[in-house]
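Every protein chain except one is present and positioned as in the full complex.
In order of appearance the chains are A and B, and numbering begins at 1 in each one.
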Amino acid sequence: MSADKTIIGVTIAVVLLACANFFIADWIRQIGLLSMAIGSVALGLLVLWRTGLISFGHALFYGFSAYGVALLNYLGVRDAFVLVIVSAAASGLLAWGLGFLVRRYRAIFFALLTMAFSMILYGVLAKTERFGSTDGLNVHPPTFLGYAPVDQAAQITLFLFGLLVIYGLILGVQIYLRSVLGQMTTAVRENEIRVEYLGYSVEHVIHIKYVISGLLAGFGGAIMALAVGQVDPESMAYWTASGEFVFVAILAGTGNVAAPFIGAVAFEVIRHFAWEHGANLWQLIMGGTLLAIIMFVPDGIWSVLQRLVGKKDGVK
Amino acid sequence: MAQASTTLGLMFILTKLTVVSTMYLLFIQEDKNMKHRVLRLVAVGVAAVLTTFGVAVGNAVAKDKMVIAVPTFLTGGGAPAFGVPARNGTELIIQAINKGQVPAPYNTKGIAGAQVEAIIYDESGGGAKQVTEYRNKVQKLGVDMFAGFVSSGTCAAITPVAEELKTLTVYATCGTPRVFEELDKNPKYVFRTMSHATADGVALAHYVASKYPSANGYTGINQNYAWGQDSWRDFDLAMKVLAPNIKGSDKGQWPKIFAGRYGAEISALLKSPEDLVHTSFWGGDLEAFIFQGLARGLFKKKTFLMSVAGTAAYRLGKKLPAGIVLGSRGPYGIYANQLTDTPMVKWFNNAYVNRYGTQPTQPSYQYAQAILGAKFAYEKAAAANSGKWPSTDQVIAALEGATFQGVATEVRMARSNGHQGVTDHAWGVASFDKELGLPVVSEVMHFKGDCIMPPDGMDSVTWLKGGMKGAKCD
Partner (left out) sequence: MVQLLLGWFDLQLIFTILTDGLIYGSYLFIVAVGMTVIFGVQRVLNVTHGSFYAFGAYLAAYLGGIWYEHELPDFGGFVIIFLAAIVVGVFFGILIERGLLKHLYGKDEHIVVLATFAAFLALEGIGLFIWGTDPYFFYQPQMMLGFVEILGMTYDYYNLSLIVLALIISLSIWYFLSRTIWGRLLQAVIFDREVSQAMGVNVTAVFLGTFILGTTLGALSGAAIAPTISVLPGIGVEVVVLAFAVVVIGGMGSIPGALIGSVLVGVVRAAAIHEFPQAEMFVIYAIMAIVLVFRPEGLFAPPAVRKI
């Protein structure tokens, strides 16, 4: 079964990365951390996308959770596990609440409604002086179950922590997608009315997906807040942030639960070198890359990888 | 100056291109042989690792060269008003430092004998992105120090990271007092070489109290983000202390930053009863607001107090509304160009105009000031270290609490354990001089740093609310 293959592959990759973590340069580790954060959000988009829905406002959950980390931090909570789980859960809760509204909408309306909500969050954050308005808030280096590493050890531990989190996320999503409810996804995309005749509530299916997706984006935002040590509305909640997540999702393709993370690494690497070798070029590079992918590799990097290892049958 | 880095960069791009094209070949060639494909993959991996490694070696900093990372806005709305003049000022001063052309006391070549390379990079994209960039510059390029930063938001984000990564960071322009009052109360690696934004509001309130004592009140229009909110708050609080009889409005306007259209706001200002209008607009928003206001006679009916109009004065030229009270966040830009005739300012102004064909504005002066601060500190530390290249700790000790000459004004590192600079301020009324073909200021008042900055150890808002005790105004 290919599910096993995916899980085995991901497990091997995670173990290798955990070992490599101790040898790689700091800046590479930082790219890795950012990729984990963005990859989690893109994984959330993948879950929705399998239903044919795209959110243009996932920065809502990402930003909400990132600010959750910063605010909890402000209240004196320093433990990474508590910070990440509580903030992501809060995002999931927000998604559950909003889900009652958005689950009624499809296609571009769904995308735009989610965008409108994320822009309202942006407005609130940018306006509230207690949250540092546009300056945002700092996040202190976290502790891990009482272990409080400093300097390089802090980044190394955070990287391991991030790996653990995304490993859990990937496994969870893989199991969900294999379940009956998860399999309903594609059916909803293909024909909603037939799904209803089968006795399933389409809105219910979409609602659950939306919550999972919000939760995943919440994990991404929380990891980002810890990795960067700073949250601000422009990076966390503006519509361009949502745009980047969709970019990563497209770049990655929806073929496999690991794909978003590969896409995120590609994205971060492109951005890294684009910024370094021509700040005024980076929009051109980003736009050009995205266009090239849409035109020439519409199924994303994952499909290229599949072709590379000569595997024709993808996980559909 | 930047030749080494350009060559390196080009090599880097070329190698990356090779890698990418190899990968491309790999994808399009439908090789049936699995082994070949695996071999190629390995080759690509090795190539990628080698290029990365090569760059890490190539960037190792030699003793006869120091690298300063200089962040400023190179793209987006902040570029014309801040980024471009800041970049120009930096390039000018660094080239002059390397050739030993800066007037005394900075007329030695390089910094403590080392030639200086500046990596000027983009500050756009928000705090989180900037923290990532900062880490890259430290961890990957191994820069010696940072000098720059325009936006308060970036400074707020960078401060804890600078302390964490133990990298000397000198803020040139950013204004928020929160840096040392809230985020970093015991700074070690972070410095700021000019007065913070509270000084702008306080100096302006002093100016209004003495020049417009009979005004019937003031309202404001500020961009709805941290800079606008802080600017209004400081000015408002200072006015309550210095001119309690002039009442502030609670219906100030708060348009979104980069909104660009201010029709309804202008109507509301025209309808408002107050004579004075405070604004901390800058860049394109300020220029758009001025065009739209001019078309409706706004500046004839109200007296505007524009705290950063210095960034737009020369560009607007004869369209700069006559009679506005114009700020430059200190005695920089127009105040230095027109009123200061020290050899240093004369040299800077001439060299800048000759090279860029336009007058230097406040960011040019402020960035040059931060870099001169670095030169001062490194050379003082090297002297104390019997001429050898100083450690970062020695440079920090040299800069802490020191007094050095900036381009336009003296900088006393006299607040926050000697990490926060205290500089003077100037306010005046702008008009356009047809004969000179340049905007000019008149009715200028100068303010001493100790009069407009909170005393050491006190935070701005507490100081303002408590009646500004301890201010030393002559």
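By our rule, a residue touches a chain if its C-beta (ideal position, glycine included) is under 8 Å from a C-beta of that chain, and two chains touch if they have at least 3 such contacts.
Computed from a prediction, not measured in an experiment: that's the story for all the values here.
Every shown chain that the unseen chain touches in the whole complex is listed here: A, B.
The missing chain, though absent from the display, is touched by one residue of A:Ala80, A:Met119 or A:Ala241; that residue is A:Met119. Considering B:Arg315, B:Lys346 or B:His446, the position touching the chain not shown turns out to be B:Arg315 (whole complex).
From the options B:Lys99, B:Lys166, B:Lys185 or B:Lys256, the residue with contact to the unseen chain in the full assembly is B:Lys256. Counting over the whole complex, chain A has residues 52, 54, 56, 101, 104-105, 107-109, 111-113, 115-117, 119-120, 123, 126-127, 191, 193, 239-240, 243, 246-247, 250, 280-291, 294-295, 298 touching the chain that is not drawn.
Counting over the whole complex, chain B has residues 74-77, 79-80, 83-84, 224, 251-256, 258-261, 263-265, 267-268, 270-271, 283-285, 287-288, 291-292, 294-297, 315, 319 touching the chain that is not drawn.
Everything below uses one rule, namely that only the chains that are shown with their structure count from here on.
Annotation: 34 Å between the Cα-based centres of chain A and chain B. On chain B, the positions that touch chain A within their shared complex are 9, 12-13, 16, 26-27, 34, 37, 41, 52, 56, 74-75, 121-122, 124-129, 131-133, 135-136, 139-140, 152-153, 156-157, 159-161, 164, 176, 178, 183, 224-227, 229, 257. Every residue of chain A that touches chain B in the complex is listed here, in rising order: 25-28, 30, 34, 126-127, 129, 132-136, 138, 140-141, 151, 224, 228-236, 238, 272-273, 275-277, 279-280, 283, 304, 307-310.
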